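Below you'll find the structure, written out as structure tokens, and then a few comments.
Note that this complex is displayed minus one protein chain, with the remaining chains in position.
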Amino acid sequence: MTLGPEWALDWTRLTAQAMTEHRAELIELDRQIGDGDHGENMFRGFSAVVAKLDALAEPPTTVGDVLKLVATTLMSTVGGAAGPLYGTAYLRAAKVTMVDDLDGAGVVAMLEAGLEGIVVRGKANPGEKTMVDAWTPAVAAAVAAARDGATPTEVLTAAAGAAEQGAKDTKDLLATKGRASYLGERSIGHIDPGATSSALVIRAAAETAARVAG
Amino acid sequence: MTLGPEWALDWTRLTAQAMTEHRAELIELDRQIGDGDHGENMFRGFSAVVAKLDALAEPPTTVGDVLKLVATTLMSTVGGAAGPLYGTAYLRAAKVTMVDDLDGAGVVAMLEAGLEGIVVRGKANPGEKTMVDAWTPAVAAAVAAARDGATPTEVLTAAAGAAEQGAKDTKDLLATKGRASYLGERSIGHIDPGATSSALVIRAAAETAARVAG
Amino acid sequence: MQKGISVKKLINDPQSVVAESVEGFGLAHADVVEIRTDPLYVLRVGGAVTGKVGLVSGGGSGHEPLHAGFVGHGMLDAAVPGAVFTSPTPDQIAPALIAADGGAGVVAIVKNYTGDVLNFETAAELAEAEGTQVRSVIVNDDVAVEDSLYTAGRRGVAGTVAVEKIAGAAAARGADLDAVVAVAEKVIANVRTMGVALSACTVPHAGRPSFDLTDDEIEIGIGIHGEPGRHRIAAAPADAITEMLLTPVVDDLALASGEKVLLLVNGMGGTPLSELYIVYRQARSLLEARGVEVSRSLVGNYVTSLEMQGASVTVLRLDDELTTLWDAPVHTAALRW
Partner (left out) sequence: MQKGISVKKLINDPQSVVAESVEGFGLAHADVVEIRTDPLYVLRVGGAVTGKVGLVSGGGSGHEPLHAGFVGHGMLDAAVPGAVFTSPTPDQIAPALIAADGGAGVVAIVKNYTGDVLNFETAAELAEAEGTQVRSVIVNDDVAVEDSLYTAGRRGVAGTVAVEKIAGAAAARGADLDAVVAVAEKVIANVRTMGVALSACTVPHAGRPSFDLTDDEIEIGIGIHGEPGRHRIAAAPADAITEMLLTPVVDDLALASGEKVLLLVNGMGGTPLSELYIVYRQARSLLEARGVEVSRSLVGNYVTSLEMQGASVTVLRLDDELTTLWDAPVHTAALRW
């Protein structure tokens, strides 16, 4: 089983659905330690992405085509910190997925490129209570799964579980990057919204992969 | 038994005490149908009056002297509608009490002059939900009592009871003068603050008269 | 207690709010005003201008920047602040009238409230006794107060700014006492306002909100003293609320297609500027739909009610004279061009 452009479209639409469903939750998380807009930002961005997909004349021929469209749309509609960070992540991921089909190694490369994009833009290290703390364990889990010969679905499922755990674990961290850092010690005890939305993105990838895999 | 300047001083101090005690209540009444300052205004005014009394070099020789001091002090410290209205009431009352001692008829004349001052200034008729609705029945009761040969204390006690009833009865009235008139129908169901403070003033007169009378 | 209400304030002693605030105001704006204490009033820096008609206004505090923020060149010569929501007293007003007199007499601009009218009346008598000629105009632009037979008459609200600006410009360019009174009366005859509150306000000494409003109610036809309005309705979109405010204003003015107006959207103190522009946008579009041209505009917090959330819509019918006077230079703490 490999993952192609059809999957990338499904993944993107399911992500948009997840952002709609979790809009209020992400707003609430951001309200606690940020400025309360993360859910609205992601919802606005992925709604725009879906509108773009609906208007596509030609079906995309590679995974990378889809991810590039997501990248540019998020960049121009999300704003805030999340816009450029997700935008760059998708852009970097697109560059390494300009292919028909992704195998396990291809999925790993995609996730690695995404994380790299976030780090290049935002310069956060793991442990600073940002989306990096979802992506870092996700990539590690993906790498480990692929090394064991896992299918793309298994790689993504491992990554999603690790991302969710990573997001949960941000609760005990002291924020030193992003808006939550202004709170100092008061940031401890709250889950990071960007890490949470990151886990939703990766979980959507795993779920749609599982559907494609049947 | 007659009432002299000593009584007028006692009356004024007891009125000040009543305004302190009922400050919050008068604010609350005014909050309901006005702008929430009547208690503060009366408190500020009578506190200033007491300060003036405390600083008097010579004891006043007539009731009118005391009332005139109250009049000018209220005029220059109360502000709002109540300042000029009470100021004029006391000023008119002072004019007819430039004597050593008041008998029943003298007390009636004083109350009549007070009411006249309020009406001259504010041009309200009875039934418009203002302080006139405390003073009008008070004067009527005072006139009736004096006609029956009552003592000054009895005259004031009758007036005080009627003023209190008059103030209570403002509850069912539609305001057509003063700030409460802006509420239209919504003014019904609330007691007028100025009528309430008027009843406090007249009750203080009666109580201090009873003390003097022994 | 309902939402929308704060009883917390950046104040020290509630009794000294006005004195401290006016002191700070005087220090911050020493280029245009000077403060007189005991009795307290705000005077144009340098005092009366010889030969010019003086302009004085005043009223309860809590409506800032009204009136002190409009003292300076081309507007008021003096402003008299009372306690919060309480008209000042004659012994404050009279010295201000006298200080504003440059020998050509003084016009007192009084908002139509029993307290203001009575206290200014007495003050005018006192000032006249000292040789200052005083004429008063009564501002009563609030169309929420419908029938003056059954009320103390219409209230003076945000339209006061237009009266002060335009009469101030007339006085600045040398109009005599009669002429200044005439132009002030002309503004008063042609200006109407209607307001809405989304929340109440809290008078410092009261310590609790001026009225109670649940989360899905608003008050239509409010004044500027935290008093409840004429009626209470369910919360509604800004465009619908704006129409409820504008319609009685336009009807009362009997505005016809082709006329020009000044449109003033005034904040009550606690509403973000961004929301005032949303109201302005709709009010302007409704006026234009009636063929009325919005040729001058003012949007901001000018006649407030402490931290109340809400707004009022004011329309002034303009002709060439009023437009020229509105455009004339002004330099005060709160209005400058």
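The chains carry the letters A, B and C, assigned in the order they are written, with residues numbered from 1 in each.
Here is the rule we go by: a contact is a pair of C-beta atoms (placed from the backbone, for glycine too) under 8 Å apart; a residue touches a chain by one contact, two chains touch by 3 or more.
What you see is a predicted model, and the numbers here were worked out from it, not measured in a lab.
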Among shown chains, those touching the left-out chain: A, C
Residue of C:124, C:137 or C:299 in touch with the missing chain, whole complex considered: C:299
Residue, one of A:64, A:122 or A:166, that touches the chain absent here: A:122
Chain C residues that touch the omitted chain in the full complex: 1, 3-13, 17-18, 20-25, 27-29, 61-62, 64-65, 69, 196, 198-199, 215-216, 218, 235, 237-239, 241, 269-282, 284, 294, 297, 299, 301, 304, 306-307, 309-311, 336-337
Chain A residues that touch the omitted chain in the full complex: 27, 31, 33-37, 40-41, 44, 75-85, 121-122, 174, 176-179, 181-184, 186
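Going forward, only the chains that are shown with their structure count from here on.
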Graph class of chain-chain contacts, one of line, ring, star, complete, other: other
Contact pairs, highest-scoring chain pair: B-C
Between chain B and chain C, centroid-to-centroid distance (C-alpha), Å: 32
Euclidean distance of C-alpha centroids - chain A vs chain B, Å: 75
Separation of chain A from chain C, taking each centre as the mean of its C-alpha atoms, in whole Å: 54
